[in-house]
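Take a look at the following structure, please.
Left out: one protein chain. Kept in place: all the others.
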Amino acid sequence: MYEKRFDGRAFDELRPMKAKVGIVKNAVGSAMFQIGKTIALAAVYGPRELHPRHLQDISSGTLRCFYNMMAFSGSGERVKPGPSRRSREIGLVTEKAILPVLDLTEFPRTTVDVFIELLQTDAGTRCAGICAASMALADAGFKMKDLVAAVSCGLVGGKIVVDLNYEEEAQEDAVDIPIAIIPRTGEITLLQADGIVTREQLKEAISLAKRKCLEIYEIQKRALKERYEKEVK
Amino acid sequence: MITRDYIISLINSNKRFDGRNLLDYRDIKIEYNVSEKNAEGSARVKIGETEVVAGVKFEVGEPFPDTPDEGTIVVNVELTPLASSEFEIGPPGIDAIEIARVIDRGIRESRAIDFKSLCIKEGEKIWLIFIDIYPINDGGNLLDASYLAAIAALKNARFPALVEDKVDYKTRKENLKLNFLPIECTVYKIHNKYVIDPTHEEEKMINARLTVAIREDGKICAIQKGGKGPISDKDFDEMLKIAYEKAKELRSLLK
Partner (left out) sequence: MGKLFVKNKQIVVPGELIAKGMDYIPVGDAYRDGEDLIASRVSLIDINGRVIKLIPLRGTYIPKKGDIVIGRINEVGYYNWLVDIGYAYDANLSVRDATSDFIERGTELSRYYDLDEYIVTRIISVTKFKAIDLTMKGPGLKKLVGGIIINVIPQRIPRIVGKKGSMINLIKELTNCQIIVGQNGRIWIRGKNAEDEMLAIKAIRLVEEKAHTSGLTDEIKNFLMEAKKGKNV
């Protein structure tokens, strides 16, 4: 049984967070989100032309998310640069995590591209990427029903914990359950799991994630406001 | 979006859009250990609005057959579309490859790293040092910013432990020894004027550029002439002189 977390946190305690909006001058919107030692950067470009033409949606802009780990950001050996099956899938689930809140109907036929780069990783990278991406899209001034907050919950040594770090995730029986939430409604926009888990445990993990995502949302909100406050003082 | 004529007319009157002199760098900031959990060395360099991060990873590999007792370095630049609307997804293009190769030569040929000291077991195992460079925002002069980030990341890189020929990345050992501190400085030529550290707009106007890698003992260790236009003997002398002066300035930032 997992009695005390490796880094001394309570089972329902998030690692310290930092967020900053407006980190890439060239982009129309950008943000950094750090949770523990995991650091995600996101930059938004567009709306711009979408090629090939058959991908264009005549009723709305298209959101495309690209996730990438910098070659030196991972534990152990260097990560080979370039897209992998893993990074492409994460790009896909990131799009799906954000789409329910994003309204691109003002920009038919276009694409809005979000590029996510992991500068340093200590687990929970797709969730950190989603947090950064949703802030970057809000920073770009797109119409959104809400931001999206995300965190990984899971099982370590039979205990339900929030925001697993790499050491925890690497435990043999660990189960990782990344979850993204629309904070206002509590609706789920990302849910994945890998590992053996009971229905009750899964339910408990989701309800814990929902609760903790509200804390993350506060950090996101504050970072966005900080960016603009000097413009209105 | 400054028009072409405008930039040239400014530069012809020895002025720049941002108020700098032709031979001034923008503000340079160097920050170390920006990705210290997993990278054995890392740094962030900001030159004005240009920002680049670099990270160093050590791996155990096999030596080349012709240098069985030498390790080596691998320099890679990824012009990720995060940093500019002009960069695209995909394998490194020719611009990224040129930057990477110019940086590689500057470090390799300076003898700053004793490749023989990277040999673990002759003919079998050597250290491979990967230097990966990522622009975060391209505001011009990625060449100098990328080089500075690379050398800064190397400067604070530490070997991981080696346990029975396997790398233990959790334990860091001694610093990578740099026998020299080579500096690369690029001098640009825009319409018969010499310019240092162009912004993105200025960069589009360059006729020629000269990147020079210089050691602290004054020896040159690598050169790259770039850009479409030719340079005369006089150009070369002038540009080299500027590179020497500016390299000193850059080196002092790394101390």
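Going in written order, the chains are labelled A and B, and every chain counts its residues from 1.
Everything below uses one rule, namely that a contact is a pair of C-beta atoms (placed from the backbone, for glycine too) under 8 Å apart; a residue touches a chain by one contact, two chains touch by 3 or more.
Treat the numbers as computed from the prediction; the structure is a model and nothing was measured.
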From A:R48, A:K96 or A:R211, residue that would touch the chain that is not displayed: A:R48
In subunit B, positions touching the absent partner: 1-6, 9-10, 13, 15, 17, 19
Residues from subunit A at the interface with the omitted partner, ascending: 28-29, 46-49, 58, 101, 103, 106-111, 138-147, 182-184, 217, 220-221, 224-225, 228-233
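The rule is short, and it goes like this: only the chains that are shown with their structure count from here on.
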Separation of mean Cα positions, subunit B and subunit A [Å, integer]: 31
Touching residues on subunit A, where the partner in the complex is subunit B: 23-27, 37, 39, 41-43, 45, 48, 66, 68, 70-78, 81-83, 113, 115-117, 119-122
Residues of subunit B touching subunit A in the complex: 34-39, 42, 49, 53, 55-57, 59, 76, 78, 80-85, 89, 91-92, 130, 132, 134, 136-139, 167, 169
